[in-house]
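Accompanying notes for the structure given below.
Missing here is one protein chain; the remaining ones are kept as they sit in the complex.
Letters are used for the chains, namely A, B and C, taken in the order the chains are written, and counting of residues starts over at 1 for each.
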Amino acid sequence: MKPAPFEYIAPTTVEEALGHLTEYGYDAKVLAGGQSLIPMMNFRLAQPAVLVDLNKLAELSFIRSEKDGELRIGAMTRHFQVERDDLVAEHAPLIHEAMPKIATPQIRSRGTFGGSIAHADPAAELTTICVALDGRFRCQSVRGERWVPAKDFFLGMFTSVLEPDEMLVEIAIPPMAPRTGWALEEEARRVHDFALVGVGAVVTLDEQGCCERARLVFLSVGDGPVEAVKAAEMLIGKEGTPEIIRAAAEAVTEELDPSADIHASVKYRLHLARVLARRALEKAFARAAIPGTQAA
Amino acid sequence: MIKAMDITVTVNGEVFQKTIEPRLLLSDFIRHELNLSGTHVGCEHGVCGACTILFDGMPTRSCLMFAVQADGHEIRTVEDLGTMEDLHPLQEAFQETHALQCGFCTSGFLMSILPILEESTDLSEEDLKRAMEGNLCRCTGYQNIRDAVQLAAEKMSSGGES
Amino acid sequence: MRIEGEHVFNGSREDVWVMVRDPEVLATLVPGTTKLNQLSESEYEGEINLRIGPISGSFSGKIFVEDEIPPESCTLKAEGDGRAGFFKGSGTVHLSEQDDGTLMKYEGDIQIGGKLASIGQRLIDVTSKTMINQGMKGLDAALEASKAEVADE
Partner (left out) sequence: MMAKLIGKRITRNEDPRLLTGQALFVDDVELPGMLHAAFLRSEYAHAILKGVDVSAALERPGVVAAFTAEDMGDDWSPGPPLVIPPPTIEDVEFYTRTQVPLVKDKVRHAGEPLAIVIAENRYIAEDALDDIVVDLEPLDVVTNIERALDPDSPLVHDDLESNLAAHLVQEKGDYAAIREGADKVIKRRIVIERGIAGAIENRGIVASWDNKQQQLTVWDTTQSPIPIRNGLASMFGLSEYQVRVIAPFVGGAFGPKIMMFYPEEVLLTWSTLKMGKPIKWIEDRRENFYATTQERGQVHNVELALTSDGRILGLRDDFLHDTGAYDPYGLTIPLNTQCHALGPYDIPNFSSDLKVVFTNKTLTTPVRGAGRPQGVYVIERMLDIAARELGIDRTEIRKRNYLPKDVFPYDNIIIDQAFESFVIDSGDYLPAMEKALKLIDYEKFTKEEQPKLREGGRRLGIGVVSFIETTGVGPYEGARVTIESSGKVNTATGVGTQGQGHFTSFAQIVAERLGVDVRDVHIVTGDTAQFHWGTGTFASRGAVVAANAVNAAALIVRGKVLKLAGDLLETPEEELELEDGVVRVVDDPTRFISLGDLAQRSNPLRGAVEPGTEPGLEATAYFGPKYGATAFGTHAMIVEVDPETMMVEIKRYIVVEDCGTVLNPLIVEGQLHGGVALGIGNSFYEKLVFDDNGQLLNASFADYLIPTAAEIPTIEIAHQVTPSPLNPLGSKGVGEAGAIPVPALFAQAVENALDVDGLEILESPLSPLRLFELFHGEEKDA
């Protein structure tokens, strides 16, 4: 289990990195944290001719908030930095809560926020959460830059809208509206395994305590983050009663088309999706209802 | 032909300059280029944790990094802890609680736990879980390792290199 | 792995049949197809360069068309291998006319072995589903294009 040979380039600026990506196109792979890519290379399932290592791009490692309260995270910010960051805990508690669920501490010390998103693994927590939180991704190439909404970013298993000459440089998470509650519920075989099913729920209540906005986004039930739009719509204008929540959770099945693998059948995945959607919504509604709360 | 690259790495306080192929895994570099064979390799896909080292102070899988990436960085391996005659309190705790059997996974556990104890010896249940979750052990059933971490925390909080 | 599904095409059964049996069309359907040669009326050989994000591998293989009942149904058999593993499968395609076009029903079984199967099993079902969906979209587009051609003539 040793990787095949490759050419290694470690640019020190984003500009330089983009130049290399333009030059090598499909032959090159970007190396961020490498915690998903290097296992594939050790198995020789991935054999890129050129590795463009972004780890020297200090300019892509930051966490800050904009004036309007939007949270900005540099693509090369490591998971452990996000996990321990107070700004993230305050502005995006869903992300804060999800970080310890990502792999193991030894992976989070190296893995990067942007790398996880660009890898577009349908079992990843961060991709799902970014969709649930209406995140946006800044993608850059020598041709220029574009902001892509998270919900439009993922195209399939390990596949995103990123062109071969393009890279993800920054993630933006809008501020949370008042009376917003959130939850990430997932079940895995062992603590750090890929979740069999997971769901991120975000609900915002109006002043009367009725739901004015709801998002339910699943992981591990398709080839990317999968949103249950119709189920979420069922909550709009309603209070988060057990009956309403249960009905919405039951309805998610209509919008999901999961696959089977050795750990879960289609039926079991759909069942888990319903159960976890209900649990996530219960938690999210409870959190939204308590003014100013950010705690469980 | 891929050209070899020169790197300078500080390992356990000592500076090494080596010329290596870019694809050389950091685990192989540490074991076979530097002959620090206390770091072990169990899966080479980032799950077992036997190869855990401290990379710039953070516990990291050395099988999931290339040695070229260590250029200009600092690494600590198990050889940086105590010696056979003068064990580090964490190593002592492992011996006293019988937290190792075959000993193959042990250096990975030590290097995962060490930075947590160096940061704080006041461990919550959560900290304890976090210290252990990224390493597989097939011999001990983990129980004595849990005890070892707690004992080491006591030893290290009292500052005693007993 | 069991594959099963259906798709409605906006076109006549004959048009869909012609398209399904056209190697040039087929070659465009599977992403990464680098070669598709017709060896005989019912036998093709080809190569694809499969790409799932950073994972890539080329496979070469053969497709056999059997029990052909134009324009209604046929059995497809395929087998091939590459560095990342091997595959072997067979399935039936059935076309029937319905009000708004042609209904294609397909079912089959594909077995994948080797490295990809043994370490990437969670990718296989998901990816093949995606590939089939892409293939169907490709057929839709090809059908539209052929209609446009006919209209141009």
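Everything below uses one rule, namely that a residue touches a chain if its C-beta (ideal position, glycine included) is under 8 Å from a C-beta of that chain, and two chains touch if they have at least 3 such contacts.
Source: prediction; values computed, not measured.
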item	value
Displayed partners of the chain not shown (whole complex)	A, B, C
Residue of B:26, B:110 or B:151 in touch with the missing chain, whole complex considered	B:110
Per the touch definition above, residue among B:26, B:54, B:137 or B:153 touching the missing chain	B:137
Hidden partner interface residues of subunit C, rising order	2, 81, 83, 85-86, 88, 111-115, 117-119, 121-122
Absent chain, residues of subunit B that touch it	21, 23-24, 31-32, 35-45, 47-48, 50, 77-79, 81-85, 87, 91, 94-96, 98, 100-107, 110, 129, 132-133, 135-146
Subunit A residues touching the omitted chain (full complex)	1-5, 39, 43-44, 187, 189-194, 196, 260, 262-265, 267-268, 271-272, 275-276
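Quick note on the criterion: only the chains that are shown with their structure count from here on.
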item	value
Inter-chain centre distance, subunit A versus subunit C - centres from mean C-alpha coordinates, in Å	32
Subunit A - residues contacting subunit B, complex	1-8, 10, 34-35, 38-39, 42-43, 51, 53, 55, 80, 100, 103-107, 109-110, 191-192
Subunit A contact footprint on subunit C (complex, rising order)	52-57, 83-84, 115-116, 119-127, 129-130
Complex contacts: residues of subunit A adjacent to subunit C	29, 37, 40, 43-48, 119-120, 122-123, 156-159, 194, 222-223, 257, 259-263
